[in-house]
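Apart from one protein chain that is not included, each protein chain of the complex appears where it belongs.
Our next item is subunit A:
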Amino acid sequence: MIVAAILFVYAALLSTVAPRLLRGAHWAERAPRLGIVVWQVLGASALSAAVLAGLALSVPTVRVSTDLAELLQACVMALTAQYATPGGASAGAAGAVLALAVLGRVAWCTGAALLRIRRERQTHREVLDIVGRPDTARGLVILDHEEPAAYCLPGRHRRTVITTGALRALAADDQLEAVLAHERAHQAERHDAVLAWAQALARAFPRVPLFHIAEAEIGRLVEMRADDVAAARSGRLTTAAALLAVAGGSAPAVALSAGGSTAARRVRRLIEPHRPLSRLRIAAGSLTAVIALAVPLLVVGGPAAAATQLNYCPDGTPAAQVTTMR
């Protein structure tokens, strides 16, 4: 019971307080890859804490034994003991329902999101392959369109697409090279899968602040990460110029999010002096992430390990007899 309570509180803190503290953190922009990992870890940790809390309620801690028959017997004994009382039974049932509901919801929403994304990509690609002009030398598909835009269609049959408007806007070849390096970084690091997962979780639990904040933050950070890769190749100012050329060409009525657009933040970040996070701080951040991920397992695992010292089976039970007969 205490184990379940601790896990519940942990999951609740991760889902509500942690994202508010971390949102827009400056260090994440200086180490976007670490930032992405931290947001992913928060989600995974909160989910596993909720599932384990449910399991801890429904399954009592059982003495671990090397003898399978004995172990099963101990399980049965402990389960009957818990479910003999009405309170224990309802807590157990509620726990099981919670664990199954969380797992089921994640599986269902992720499956639905992946299917939808695959279908949308396929229809887009079918049209693209007929109306686009392939530029095999540069690995591009060119669309005849005035408005500057560049995007990639991720997945197994991936396409990098650029409009004639964007090609005209990009003043020099090295700016185009920056655009391509950015898109290649998305593909190499499977940012589409990272985003799909974040999006699925946000849709699965729309009321949990953690998941929709994580989705927005991850969306921003994968772009900054890809910008960094492009900048390492083509230079930070060249990459900033490429971003500006594609983003600021012809501005339609754009709904501006509070505090300036992500695009503007990305350009500023490339123009300002580059201050990547020190190795030491990245190591510290990674360690924190590992700990956050391990906490739910340790909370469950601790008592279970302690329980190996306990004898749940009273004398005279079949299990005890089996052991005595040996």
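Going forward, a contact is a pair of C-beta atoms (placed from the backbone, for glycine too) under 8 Å apart; a residue touches a chain by one contact, two chains touch by 3 or more; residues count from 1.
What we mean here is this: contacts and distances are computed from a predicted model.
Of "FecR domain-containing protein", "Cytochrome c oxidase subunit IVB", "BlaI/MecI/CopY family transcriptional regulator" or "ABC transporter permease subunit", only "BlaI/MecI/CopY family transcriptional regulator" is the UniProt protein name of the chain excluded from the display. If you put the hidden chain back, the residue from A:Ala69, A:Ala107, A:Val131 or A:Ala188 that touches it is A:Val131. From the options A:Leu7, A:Leu22, A:Ala46 or A:Cys152, the residue with contact to the chain not on display is A:Cys152. Residue A:Val179 is the one among A:Ala74, A:Val179, A:Val208 or A:Val229 that touches the chain missing from this view.
If you put the missing chain back, the residues of subunit A touching it would be 113, 117, 120-121, 124, 127-131, 143-145, 147, 149-154, 161, 163, 179, 182-183, 186, 191-192, 195-196, 199, 215-216, 219, 223, 237, 240-241, 243-244, 246-257, 260-264, 266-268, 271.
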